[in-house]
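Every protein chain of the complex appears in place save one, which is left out.
And then subunit A:
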Amino acid sequence: MALDLGGRILRSRTVAALASPHGIDRYLTQINPMLAAHEVRARITDIHPEVSAPGAPRVATVTLQPTSTWRGHRAGQHVSVGIDTGEGRRTTRVFTVSNTESKPGEPLTITVRAHEDEHATPYSISKFLTERATVGTLVHLSQAEGDFVLPDRVPEHILLISGGSGITPVMSMLRSLQRRTHRGKVTFLHWAPSADRQIFADELDEIRRQGHGVDLHILHTADGAPYLSPALLEKLVPGYREVPTWACGPASLIEAAQAAYDGTESLRVEYFKPPRTAGVAGGEMAFARTGKSVANDGATILDQAEAAGLTPESGCRMGICFSCTTNKSSGRVRNVLTGETSELPDEQIRICVSTPEGDCSVDL
């Protein structure tokens, strides 16, 4: 109660007016980084290795105790994680929350596979989280975001499809369904390279043994398991095109799923990485502020700017965090997530998911 009242006072208009123009959080953080009225920060309280097979990238589940400002999450949502990885720089990347749906202030977990990230200086966040971070490390969070979630009334039969570390949002859904004691049927298809690279292996074994309405199929491609196709889906889930389906994984899996569900409205997808639908090369990509320009090679504006030696601000690199938003003064751009093009003069675009089509000029 007392905490709640304190929070209400800290979030009041009077306090905001007193702390103007910096905001109350700027003062609270000087006292204790875990004090916040609006922002979300968290301390790492546990790092649990999921995969440490020789030759395979490490995977770890990181438990975070957030500030009381955390509003909780729905299964399938993601969160921006910002970490000071050294050299005085903060890097931000997006990770799916992997635990069951959380309530305000409750701990959350993210499950992270280490991979090289050439754009993170000096250290990739996923490598930092799996190899360097320790209990007590402070991270900056956004609130949970994303529409890739289960409805409140879950249909009688649902199909979950995931590939690789795309299992995390789907696992959060499955865990939440079990906690909600969902009585319907869940078919869960998951593709992984091999058994020793399987994330959540023990828990999946447990689910397979107990059943409880979960029909689990783990397909290891190294063992010659077939890839996603209409025929395979029809065999495992007869009439699958009518079954509400959630799919998350690498672009190839999502594209295969989209082809298999073409013409239906049953499929909801979450890209694990934005699809690299290459833009159209040609024309000139101009960076107005620095006076530089390059021949448009079809890559995203962020990539082209970096290749030209500029260091524009960026975060998630997948169109979620908006930290790379920049003014485009002229030219047509294509949003690589939606395929939409726009050519309004002076529009704000996210350069990480925009490719120029012909001549284009941005304020960088």
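As a working rule, contacts are C-beta pairs under 8 Å (C-beta built on N, C-alpha and C of every residue); 3 or more make two chains touch, one makes a residue touch a chain; residues count from 1.
To be clear about the criterion, contacts and distances are computed from a predicted model.
> Hey, which one's the missing chain according to UniProt: "Copper resistance protein CopA", "Fatty acid desaturase", "Cytochrome C" or "Oligopeptide transporter permease"?
Missing chain, UniProt protein name: "Fatty acid desaturase".
> Specify the residue from the set A:E87, A:E118, A:D152 or A:E340 that touches the hidden chain.
A:E87
> If I consider the whole complex, including the chain that's not displayed, which of A:P21, A:G136 or A:G239 touches that chain?
Answer from the full complex: A:P21 touches the omitted chain.
> Which residues does subunit A use to touch the chain missing from this display?
Subunit A touches the chain not shown through residues 14, 17-18, 20-22, 26-27, 30, 82, 86-92, 311, 313, 315, 323.
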